[in-house]
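What follows is a structure written as structure tokens; I'll ask about it next.
The complex appears here without one of its protein chains, the remainder shown in place.
In order of appearance the chains are A, B and C, and numbering begins at 1 in each one.
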Amino acid sequence: MSAAPMTMVGGLNAGLRASLDHDPRVLLMGEDIATLGGVFRVTDGLAKDFGDQRVFDTPLAESGILGTAIGLAMAGFRPVVEIQFDGFVFPAFDQIVTQLAKHHYRSAGHTPLPIVVRIPYGGGIGAVEHHSESPEAYFVHTPGLRVWTPSDANQAYLGIQAAIACPDPVIFLEPKRRYWDKAEVALGTLSADDAERMWSSRTLRTGSDITVVAYGPMVRTCTEAANALAELGVKATVIDLRSLSPLDLDPIFASVRQTGRCVVVHEAVETVGLGAEIAARVVEECFYSLEAPVQRIAGPHVPYPPSRFERHYLPSIDRVVAGVVQVMAG
Amino acid sequence: MSAAPMTMVGGLNAGLRASLDHDPRVLLMGEDIATLGGVFRVTDGLAKDFGDQRVFDTPLAESGILGTAIGLAMAGFRPVVEIQFDGFVFPAFDQIVTQLAKHHYRSAGHTPLPIVVRIPYGGGIGAVEHHSESPEAYFVHTPGLRVWTPSDANQAYLGIQAAIACPDPVIFLEPKRRYWDKAEVALGTLSADDAERMWSSRTLRTGSDITVVAYGPMVRTCTEAANALAELGVKATVIDLRSLSPLDLDPIFASVRQTGRCVVVHEAVETVGLGAEIAARVVEECFYSLEAPVQRIAGPHVPYPPSRFERHYLPSIDRVVAGVVQVMAG
Amino acid sequence: MTEGEHTEPLHLLAPDGSLSEASSALPLPPQLLEPDLLRALFRDMTMARRVDTEATALQRTGELGLWSSCLGQEAAQVGSAHAMDERDFAFPTYRESAAAWVRGVDPVALLGLYRGTTHGGWVPDEHRFALFTIVLGAQVLHAVGYAMGQQRLDSGGAAIAYFGDGATSEGDVHEAMVFATVTNAPVVFFCQNNGWAISEPVHRQTTVPFTQRAAGYGMPTMRIDGNDVLASLAATQWALEHARGGSGPVFIEAVTYRMGAHTTSDDPTRYRPPGELEYWATQDPIDRLRLLMINREVAAEDFFVEVQAQADALGERIRAAVRGAEDPEAGLMFDHVYASDHAQVERDRQRWSAPFAEGGVMA
Partner (left out) sequence: MTEGEHTEPLHLLAPDGSLSEASSALPLPPQLLEPDLLRALFRDMTMARRVDTEATALQRTGELGLWSSCLGQEAAQVGSAHAMDERDFAFPTYRESAAAWVRGVDPVALLGLYRGTTHGGWVPDEHRFALFTIVLGAQVLHAVGYAMGQQRLDSGGAAIAYFGDGATSEGDVHEAMVFATVTNAPVVFFCQNNGWAISEPVHRQTTVPFTQRAAGYGMPTMRIDGNDVLASLAATQWALEHARGGSGPVFIEAVTYRMGAHTTSDDPTRYRPPGELEYWATQDPIDRLRLLMINREVAAEDFFVEVQAQADALGERIRAAVRGAEDPEAGLMFDHVYASDHAQVERDRQRWSAPFAEGGVMA
């Protein structure tokens, strides 16, 4: 087990490489992933090293990508599919929701579909329309799918391997604005137990005043907000969900029972977003411990706006700090 | 203004006819809606009376239906599209989410898309797979769409006209298990004010013990549950949301401030369902009035099961009663 | 066999039971006239029709929620399914009950889907026959993906995708042809053009034969008489060999007719033009094979009596099994949502137990 500083792109590349090495059934497919190595270079060099039968470019047809991946899985492969950007997953939505999510159930367990759908998601990089969406709620609402998202390079390295090892379909959301952030990555083989552990939430820091729940791109924002809050004398627990389906909420309930306060932070639209589910569950489980209503800090009811607006649209450190301060006053 | 007893199918047919009569820009399009009158006969006779340029059958391609409807709206028409069943809206999901929902925003208000997407939805009729889905959360989570659902024939008659009159795209969800229920329908012209009022929630009965929130097919279930509860001495307020986007929650907050208790009932999967949003909002607004956590009575985290399971899957009168009794004890 | 369109569908066996002249577009391999094969084809079509009749009757008495009949399409399905070998895999729609019969799927298992006890009913790998797919066109992509997998496994196997005339309009069918031609995948597109998509006639989906559209992707196509079991078998055999041999995909349009309603919920009298049903009744796939067999003295009365008895026995077995079937236990609803444990499912399984195990009054 060696450690190396890597970007999240590097961590994902190393994780994909490890999975390709370890399991000959693993295939990578998508638009521009082979020769180009992906528009974010996550698959850089993999076509060269594993050949064009295992890492290949597809026609520009997202439903086709998902549909043929399902057929490949039926033939015994483990396809890892790249959707180039969050906004382009919708042409594949039917295959994901009516086919991928349901097939294990329909076949009474006889035909699992171990497919990973990698999607760079979220805003903050100054991109044009359809390149900054946070579609996680659509997938978490859909039984039969698992949903996972890393918050740093090491999580990405481990998580992608856990997702590929999983017998269920996994929507793997990559927070593109963290692609170039560096972290120490603990290289080495992922044991089955390690993989299993990736499906739980992770407490990043413990503080007695409030529980801050985040995932993906917002984990760093919330950690930095927690630093700022500490200077204001507010001690925050910060929890990284990692797995969005299933949700591992027990650690959150345990924390809220102590802090009595909770905020949930995400980029996606607040209305029927993941924050709603978490708020509802926290209230169901911790009602008598709560000292203030659970607050959501999330996107407004607006399509993702042109990029010059995104610093207003996205939950910033300031907005998390202000939201927490408000809950502390409640 | 005359009143007539009608089924919901009849109410919808009459409402569509009124809109076709009233506005020459209104078009009806979809699979099997013309010659056949729709698989549920909602459009029966309309092609004959309004001609095949205004009421027409399309090729079997849902993305094509939505995409061409958008083009027709750009040319000044007001297309009312039928998706044959809830489970077949997903091939059109991209056109709905990335095009229909966003175009008014993108065009800075210059090109509204007054399109109504009619979808028979929900379970309870013993149908095969993909014919019993409740996809409302996907649409309510999507800014730019309005979402509306009737609970009886009269609501359907009025609501479809309000939806067609609305300058925004409306996802119009028709609770197919209530299609054959009869009610008095108040025939006559819908004024602009009447239409506006259809976007608010509706309190069906007032009781001081608990606030029951429902919509679409669950309204009747909850009304009957309220009758049963009355016999048990529990007085329930029952509110029919009607509009799912925007949500008109003020009457719910006002009620909960009095009752101190709330349950939300829907067929759709509980995880990140509409109930989560309503629970979260009720807690945000009524925290200090709540005597028990808000409870959701909804679908389990399971794909809609084969029909022989549906009486276990769907919220029944018994389950609503039991859920309320449990909250009353909380 | 040549690429391109043919206005008259190719056939080998005419409605009067006569064989047509051999042609280069669709040759008649002599093995197709082996008595054993002809008898098997006749038996399978007859049994499939009996399943169909029985299922329709069971739906009428409320034992099934729905049935989608393949009446009239037996030749297209039985012929094509007979062309498969043990390496091939079929991807059906919801109407391939005759193909399912050939693939050894127990009709009782299949009817579970229509009774509402299961969304599946058989183990796809055991029969090399995927589950029925209701969402139009979705399975065509699965077939292409499966075929791409066979290239990688070097198995020599091919996939066959069934779909209707209506489904051809769906984007998925297009994307499937794009993927198949670009990857040269071993897949046979088998389109049963039965004239109708519920109430919509074929000209709502295309103004030209579907084979013309498919040829536009650069693959060989064949337009055959779908009520001719020999044409269906010969064309599919040729296509599967073409695909298995590494020469890429083939598109077959089997021109046939849906003699029944779209499903038991449908009322075709609302849209079917007069005379159409009567015309197609003269094209019956089973009748013409019977005539051929009698002409060629491949079978005599005792054979037909025996097959009839087998069909009756099958009908009896289906009726008894379906009528006697108990509803599945409520708890099974929570099984197999995931291949591994999922906290939300397990939580709901607990919450649903006890008080609601019996289900409730639904209102």
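As a convention for this text, a residue touches a chain if its C-beta (ideal position, glycine included) is under 8 Å from a C-beta of that chain, and two chains touch if they have at least 3 such contacts.
What you see is a predicted model; the values in this text were computed from it and never measured.
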Study note, to complete from the structure: Shown chains in contact with the undisplayed one are A, B, C
**Study point:** Contact residue for the chain not shown (choose from C:22, C:153, C:208 or C:320)
**Key:** C:208
**Study point:** Among A:126, A:188 or A:330, the residue in touch with the chain that has been omitted
**Key:** A:126
**Study point:** Absent-chain contact - pick from C:174, C:242 or C:342
**Key:** C:174
Revision key, fill the gap. Missing-chain contact, candidates C:104, C:218 or C:331, resolves to C:218
Exercise for review: Write down which of B:13, B:43, B:95 or B:316 is the residue touching the left-out chain.
Suggested key: B:95
Practice item. For the chain that got dropped from the picture, name the residues of chain C it touches. Key: 169-175, 178, 181-182, 203-208, 212-218
Point to revise | Contact set of chain A toward the excluded chain (per top definition) | key: 31-32, 35-37, 39, 57-64, 87-88, 90-91, 124, 126-131, 220-221, 224-225, 270-271, 300-303, 305-314, 316-319, 322
Check your understanding: Contacts of chain B with the missing chain: which residues?
Key -> 27, 53, 58-59, 61, 63-64, 66-77, 91, 94-95, 98-99, 102-112, 114, 143-144, 146, 166-168, 245-248
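By our rule, only the chains that are shown with their structure count from here on.
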Check your understanding: Once you find the CA centre of chain B and the CA centre of chain C, what distance in Å lies between them?
Key -> 36
Practice item. Would you mind pulling out the distance in Å between where the CA atoms of chain A average out and where those of chain C do? Key: 40
Point to revise | Cα-centroid distance, chain A relative to chain B, in whole angstrom | key: 31
Point to revise | Per-residue overlap in chain B, given as positions that touch at least 2 other chains | key: 63, 87, 90-91, 129-130, 271, 301-303
Review point. Residues of chain C touching 2+ other chains?
Key: 118-119, 135, 171-172, 337, 342, 344-345
